[in-house]
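Structure provided below as structure tokens; questions to follow.
For this view, one protein chain was removed and the others were kept in their places.
Chains: A, B and C, in written order; residue numbering restarts at 1 for each.
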Amino acid sequence: MRTHDHDEPAAAGLVDPARPEQAIEEAAAACSNWGRWGDDDALGTLNFLTDDKRAMGARLVRRGVSFSLAQPFDMNGPQTGWRRRTNPVHTMLDTGLDAARGAQGFPHGFGGADDVVRMPLQCSTQWDGLGHIFDHGRAWNGRDAADVVTSEGDRVTGIEKAADLIAGRAVLLDAGRALGRDGELPDGFAITPDHLETIIAAQGGTAGVGRGDIVLVRTGQLARARRDGWGGYAGGPAPGLSFTCARWLHRTEIAAIATDTWGFEVRPNEFDHAFQPLHQVVIPHIGLFVGEMWDLDALAADCAADGRYEFWLTAAPIPVTGAVGAPVNPIAVK
Amino acid sequence: MRTHDHDEPAAAGLVDPARPEQAIEEAAAACSNWGRWGDDDALGTLNFLTDDKRAMGARLVRRGVSFSLAQPFDMNGPQTGWRRRTNPVHTMLDTGLDAARGAQGFPHGFGGADDVVRMPLQCSTQWDGLGHIFDHGRAWNGRDAADVVTSEGDRVTGIEKAADLIAGRAVLLDAGRALGRDGELPDGFAITPDHLETIIAAQGGTAGVGRGDIVLVRTGQLARARRDGWGGYAGGPAPGLSFTCARWLHRTEIAAIATDTWGFEVRPNEFDHAFQPLHQVVIPHIGLFVGEMWDLDALAADCAADGRYEFWLTAAPIPVTGAVGAPVNPIAVK
Amino acid sequence: MRTHDHDEPAAAGLVDPARPEQAIEEAAAACSNWGRWGDDDALGTLNFLTDDKRAMGARLVRRGVSFSLAQPFDMNGPQTGWRRRTNPVHTMLDTGLDAARGAQGFPHGFGGADDVVRMPLQCSTQWDGLGHIFDHGRAWNGRDAADVVTSEGDRVTGIEKAADLIAGRAVLLDAGRALGRDGELPDGFAITPDHLETIIAAQGGTAGVGRGDIVLVRTGQLARARRDGWGGYAGGPAPGLSFTCARWLHRTEIAAIATDTWGFEVRPNEFDHAFQPLHQVVIPHIGLFVGEMWDLDALAADCAADGRYEFWLTAAPIPVTGAVGAPVNPIAVK
Partner (left out) sequence: MRTHDHDEPAAAGLVDPARPEQAIEEAAAACSNWGRWGDDDALGTLNFLTDDKRAMGARLVRRGVSFSLAQPFDMNGPQTGWRRRTNPVHTMLDTGLDAARGAQGFPHGFGGADDVVRMPLQCSTQWDGLGHIFDHGRAWNGRDAADVVTSEGDRVTGIEKAADLIAGRAVLLDAGRALGRDGELPDGFAITPDHLETIIAAQGGTAGVGRGDIVLVRTGQLARARRDGWGGYAGGPAPGLSFTCARWLHRTEIAAIATDTWGFEVRPNEFDHAFQPLHQVVIPHIGLFVGEMWDLDALAADCAADGRYEFWLTAAPIPVTGAVGAPVNPIAVK
């Protein structure tokens, strides 16, 4: 498996910091997959992840060792309330204390504990669904955002549509290790297509990226946050993909991408006045599934140790009907 | 792979309907795994699911076809409020309507939708964690339930401990098809160890069950509920495992079991006055992971069609810290 | 204090069951208060409830006996999930069990219990805010509903605007007692302006209704639901105000009205195909505050006993910022 040629103009030369609208428009036009899978499509790039690809991916399992790529879901997470995004709140409905007291009303010594969680679907390790981001009121496949996502939820591209599909070959691109210091990229570091190709080449034969693959890009920011405190992890400065990666993400025909950061793309964004411009291209125009806040550190250490950067990944979102994203516990098996 | 001999006394003969306490006590004594994996163990029967088992399981993937075994997570679920168990409530924080209106305050045409869910962790497709059920105030491995699960959650055996492990070989035992009419067992049907062995034998070579396997038992009740309405699905009468399966579940050394019913065991329970007595043995004493409310119908149809009842399963719970159970989107790949 | 003349055409003659749109349009035109209190108004009929009115209301207190007019806020309420309206869910964050165990980490024997509630703001005893109902996309005072209530909430007429105002003279009109059997009106009973005037006259001098008053109309349905079970209390058939009351509600210049039913107006509604047409007139056009699901039974018994139907009422909504309604514990003092 090999990656495509990379013939994009140099990233730095392409972005005029003063003109995000123009850049977004051009990238959207160049990368659009609208209509590619029919008018009714609700899967976007998951169409690339066929049964054949999945069968090949399963063959990558050798040792059987498994890694959870999820962060803990609890109140110690990074959210600070912006956009009413809070950390998950877990509360008990019944406890061992109640059971031990014998006050639960059950017969023959039976006791039970129950619990409940309340969480924004964007609060921790997650998939962005196709209804999560819009460009000038347009959702994936050219639909009117106002028709797609109402107060009742995403009626067309809800995350439940992807419930059974996200299992296949995945590749870790350890940008933190390849380009950073002590395995970490600094905040504001923009990973360009050239960087991605360099990493792929450096990581060797198991790191090729192509159609239907799930690409995991580790920046090292999560490792830093774990060590130094969350700080602005949930929305502040971060390493991440350059806006100039849009064409690469389109051309490689990957099924999905995920990072260990809050927002997948570099922060601050590369335009003078901007907010997540790469999202604005890749979700509504490419139809790309984007994963955020994944914990790639243990997996990365294993990949560095054995030199194998490809593996089997199952990353099945909880199918909350009509959700524009969902929590996920991604499991990589090598 | 073959199953163990089954030398239990006949199920029907064992259960004295008037004496649940005695039956539970005897089964607990016979099946206890307390101390088997050390005093600090928080994994129970997941200890059987080793990397080797996982590597063998991955080799079962042939066609690459994947099945989600999750029910939809929404307000159309079966919960009616008993024990404050409600259906998941999904609400929006931002919508396509807001985005299309241009009132979100983002630059350059960017728009977004966000959402939130509130759900009991036992409300839909789930794993019971080891802190979910107690026997006379004792939790898994003999711990005092009051020390394990407080209002802060399960401080010892929280579901996050199992976050990376539940991926391996799984076997579907289609009891509905083997023993029922039109693929469905009637409510109150108790599946005995003899039944399980009969199904295994009938399904052929791919259906053997042994150490480290994840066993999925389909009763057909979910298919019936989907057709006829939920009725008492969440706690009422149901087909399910007989109390007499306790020793079988212990002896086979399976890693986990899941069913398409609310409560895994037969309802009404087989004692005159009882509540989930099999839970009371298998969770605190065997340390068994129990999955409930799984949707096995599409998978079962595929198994019936190709005659292969074993497959690769990833069923990774959302790692809510300290949870006594968790929602899961199990993915079977054949 | 006396009530206005009532010169409306007979109610029954006015409503053409086949033409709700026309009736709503006519009533809206006849009753509109748009612009009455300026373009920026966010208070509607609460403008009638002046300090003077409030001072007069306080003088009605004689015995000092107080009545809570709130239903219990718990899972035993009437909600069934329609429009995602659930009953309040109350869960504990800490309990006396934790405290008694000494496991909370506090010094010197201190222990504490904490708790949390999750509830739709329309789930139980409540005020409808002015942003709760729209007519053809128009909110109170003629505003565009899409400008007023977004996913961020009601940015103009949020319930917090009424936080300090709803205290004043109130009058109970016991329609159940006056018109019903054993104090209860049957479901589907439409209370007309004539009925209201008849009740006022029958109840005597303390029951006059005028500018700035808060009118409580008891139908007896809650008493029935308490005795017989909720049934369709939350949205099904109910006694309530006739659509023909719109002009009366406008002309009397009352500050607010509340009933012991889910929806204030008669159900089924009086048109062939309709949904809460009286709401559609009184909230966006009159700017009237409507209270629902109040418990008027104990207060009504006291009024019947002492013959005094006027009293001091404080009904202050919890000021959830931007809410289109809010729970309230109304306190009547006689």
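Some observations on this one:
Assume a residue touches a chain if its C-beta (ideal position, glycine included) is under 8 Å from a C-beta of that chain, and two chains touch if they have at least 3 such contacts.
This is a predicted model, so every value here is computed, not measured.
Touch with the chain omitted from the figure is made, among C:73, C:189, C:248 or C:309, by C:73.
Considering C:189, C:264 or C:312, the position touching the chain not shown turns out to be C:312 (whole complex).
Although one chain is not drawn, the whole complex shows that of C:134, C:233 or C:248 it is C:134 that touches it. Panel shows subunit C; residues 20-21, 24, 50-59, 61-68, 70, 72-74, 76, 83-85, 88, 90-97, 99-102, 106-122, 131-137, 139, 144-154, 160, 163-165, 167, 271, 273-277, 279-280, 312, 314, 316-325, 327-331, 333 of it touch the chain omitted from the view.
Residue-level contact of subunit B with the missing chain is found at 89, 91-93, 95, 97-98, 101, 116, 118, 151.
Touching residues on subunit A toward the chain that is not drawn are 75, 81, 84, 86-87, 89, 91-95, 97-98, 101, 103, 118, 146, 150-152.
Here is the rule we use: only the chains that are shown with their structure count from here on.
Chain centres here are Cα averages; for subunit A and subunit B they lie 28 Å apart. One simple way to say how far apart two chains are is to compare their mean CA positions; for subunit A and subunit C this gives 47 Å. Residue positions of subunit B with contacts to 2 or more other chains are 84, 91-95, 97, 101, 118, 146, 150-152.
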